[in-house]
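Worksheet: the structure to be examined is printed underneath.
Only one protein chain is missing from this complex, and each of the others stays in its spot.
As written, the chains take the letters A and B, and residue 1 is the first residue of each chain.
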Amino acid sequence: MAVLTQDAADRAPARSRPPDLSRIVIFAFAAILCLLIILPLSWLFIYSFADRAGHFTLGNFRQLVTDQSFVDPLVTTFILSTTVSVICCAVAAPIGWVVARTDMPARGFVRILVTASFVTPPFLGAIAWELLAAPNSGLLNNAYRAITGAPQDDHLFNIYSFPGLIFVISCYTFPYVFVLVANSLDRIPGDLEDASSILGGKTWATARRITIPLALPALLAGALVAFLQSMTLFGSPAILALPAGFHTMTTKIWSLFQYPPKPELAAAASLPLLLLTVILLRAEHKILGRRGFSVVGGKGAEPRLVRLKLWRWPALALCLFILLNPVFLPYGALLNATFSKVATQVVTLQNFTFHNLEFVFFELSATKVALKNTLILGAATATVCTTIALVISYVTARKAVVGHRALGFLATAPVAIPGIVLGVGLFLSYTRPPFILYGTLWILLIAFVTISLPAAYQQLQSAIRSVHPDLEDASRILGATRLQALRQITAPLLRTSVIATWCFVFVGVMRELSAAIMLFTSETKVISVLIFDLNESGDLAAISVLGLFMLIVTFATVVLVNRIPGFGGGIRLRNH
Amino acid sequence: MALVELRGLSKHYGSVAAVDNISLKVDHGLLVCLLGPSGCGKTTTLRLIAGFAEPSGGQIQVGDRIISSPERTLPPEQRNMSMIFQSYALWPHMTVAENVAYGLKLRKIDRGTIAKKLSAILATTKLAAFADRYPGELSGGQQQRVALARALIVEPETLLLDEPLSNLDANLREEMRFEVRRLHDAYRYTTVYVTHDQSEAMTTADLIAVMNGGKIEQAGSPEEIYNRPRSEFVARFIGSSNVVKGKTLDSSRISFAGAALRCDRSTLAAGGETAISIRQHDIRLLSAAPQSGENVVPAVVVRQVFLGGTRDYMVEAKDGTQLRVVAPAEQNIEQGASIWIHLPPEHCRALMG
Partner (left out) sequence: MRGWSFSRRDILKGSAAVAAGFYATPIKAQAPAPEAITPALVEAAKKEGKVIWYTSVDLPVAEKIAKTFEAKYPGVAPRVERSGAERVFQRIGQEYASRVYAVDVVNSSDAAHFIVWKRDGLLAPYMPEDVAKHYPAEHKDPDGMFATWRAWLSVIGYNTELVKAEDAPKSFADLLDPKWIGKIVKAHPGYSGTILTATFQMQRDLGWGYFEKLAKQKIMQVQSSADPPKKLSLGERAVMADGNEYNMFLLKESGRPVEIVYPAEGAPLIVGPNGIFKNAPNPNAARLFQNWMFTVEAQQLAIEIGGLRSVHALAKEKPGRKPLSEIKLMKDDPAAVEKQGEDIKARYTQLFRV
């Protein structure tokens, strides 16, 4: 009891306490967040309403709606996104169901393949499909002609076309829908379907009446995400649309920066994309509520698996056939082009060569710089983004400060900004005093962090929600400050999620092109830009080498980080 | 010495008052129980005391310090309290020993002292054998003891318990009730204990505050609450009571089922309605009409259940009022029989409002 009295006396209010860092840290992060997002958006708005001389005008918007060369891309983009969205749903839903709810063999392998599709940058996939399906030189078309003896003019596939572009974009967008559908199906408790079977519902009836309606919200949300992703893609349209003779909104915006640049028009053209994104996101939010992507998907009871019996093997065949398109064929084409003297000729003993590897790694002077920049930016972005997301998601999940809702909104807001729009906004913000960051890696860091923040935030948010607040309260009542509790209790419990988020952001940086293309300079080039540049001069072999190398590095990093003892966990697609 | 006082404490969420102007004084070393159904505000009150929420009005004072008020609320880490959570909140990534020693480590106590205190508390809570296990490997009862050890090792001024026994099975719960009281008597902290289980409250508390709808309905010793419930709510909540309402005939009687019922007071205000509560086991079942007809009412047996030591009857009076009666097991009256029920006046407690 003497000890008790002593302690009580020590805690008399007369003694001054060190300032609680928690408040300061939290406000600092909030300020960073505001700066990241509000600054580029404001410049975007200002420019879109100004003319060359800087006076207020609505002329930019007038041109937007009257000039055919703007209206056409707008219509094209809309049709493109809608079609991609429908295709993705049509493909992802059955695969999702078969992987999550049936006893089809090799389900885990199929999931891995879908992850591979997700990790592949769409622009690399587009280039690989050039190798495969260019009408006259593509590998597949050559094979077709060889097999059927068709004349030289005949071809089976033409990748340089609107359907070609839709196809390629769908290949690399469907993982988004898959993840949403599979995750939601993972969570449906088996009893719900049991109830239907007991009442006499056969497999298909159960699927139709119970499972599918339950997964419908996720499917709708997936459709929206697919629409948004395809609307804001830059790389694939830039690679395939130009030879085909049309523009999409993103390529049109980019073309406005050709000399002489018209940033006002670019800003004005960005706003419809922004508006549409915001509207669709509101709709997705209404449908899905607070869910979305979640990393630590705590699966409850094992769902009841549907026995496919004889249909198991056809189902697997179908899955693998579908996954031919984003994974097997393109990777194969890239591998082939790496070692072949002529990119679209199949490698044989005669035309096998190491020259392409030599060229990329020993002759191409931009390789080292691009590699270095990409890895630095990948690691830096992942670290910064995860930290910010962790603090902000803690603050919003625990409602730690006044205005935490606004913080949460800001953290998700960048999702509404298409990559190229953000690139334009950042360009306009940071090529002028007081912060001239153009030409440094900082501007790219800012762009990548801003782009990756929403997904990181959502993942960590749902992870923090799975940590019972009592655990932190218990440490606080024993004497820990908020920050101490976050560091000693919450963060260790979130280790798996934090690692998975880090990897997710790292991968995202590797495949980012639409903002990087606006902001890079020769010193700050990244691999995605280098590949894009090489495509403009038609150096397909070099692209294949770089692309494969990039994929290897990405996969290796993910595997490595997850294997380091103490980190544990895995970036299983289930836990996306 | 720690004295916990709540003065006019309120907490509003929007327009809803979760805690509505409650005042309570807890002397040092007492174990006070906040008892009530879910949603009555008892957990919110506890969290206000702990500092996890800020009051909308009123004050909380501990000793001579005001620790909570709408202007300024001391954060939990500065209150020198301990808390045991309903979910135990054991940290899954730390062993039992690390969990328990956490509070001492925060206070930067030297390792030797920590080791000594740790082994002492683990011995007291019979957890010495589990020191290196992880919480996930323990049973519910063992986890609860870890939570207890963790809370007690830091020798707080005030101990807060949030329904600590509700996750245990019935037998363990009974045993732990006595354990909690025993430890309280040994360490003599001021303890605030939240529960919805009246037998827990009766067993452990020095002072019971019955809460309903954010207000304290009645605060007093267990005997007071049990024997002299002041409101219908308290009467129903504590002990098994029937509540009968009737027109006030005079200063000590109300009308019920065509008869006059005398109650234990003579201060009733005539011309209104009064509620009377009577314990289920205080009502007598008579097969024949008694000589003295005071407080005797005819009734019909609606239902009878044999519970081993007693029989549980549901009887219905002439006016349709149903009363539950607990009678000795030997008294076996079949369903449908007409009987007389005797409500002794000294057991008919008049309630206020």
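Convention: contacts are C-beta pairs under 8 Å (C-beta built on N, C-alpha and C of every residue); 3 or more make two chains touch, one makes a residue touch a chain.
None of these values were measured; they are calculated from a predicted model.
Considering the entire complex, write down the shown chains that touch the omitted one.
Listed by label, the shown chains it touches are A.
In the complete assembly, which of A:V119, A:L185, A:A343 or A:V421 touches the absent chain?
A:A343
Which one touches the absent chain: A:F49, A:Y176 or A:F246?
Checking the options A:F49, A:Y176 or A:F246, the one contacting the hidden chain is A:F246.
Please pick, from A:F234, A:Y438, A:Y457 or A:F506, the residue that touches the omitted chain in the full complex.
Looking across A:F234, A:Y438, A:Y457 or A:F506, the contact with the absent chain belongs to A:Y438.
Counting contacts across the full complex, list the positions on chain A that touch the omitted chain.
Residues 47, 52, 69, 134-137, 152, 160, 241-243, 245-247, 255, 257-261, 263-264, 342-344, 359, 363-366, 369, 431-432, 436, 438-439, 521-523, 533-534, 536-540, 542 of chain A touch the chain that is not shown.
By our rule, only the chains that are shown with their structure count from here on.
Taking each chain's centre as the mean of its CA atoms, how far is chain A from chain B in angstrom?
54
What residues of chain A sit close enough to touch chain B in their complex?
3-4, 7-8, 11, 13, 17, 20, 468, 470-471, 473-481, 484, 489, 492-493
Considering the complex alone, what residue numbers of chain B touch chain A?
Touch list, chain B to chain A: 2, 50-52, 63, 65, 75-83, 85-87, 89, 91-93, 102-103, 106-107, 150, 154-155, 157, 160.
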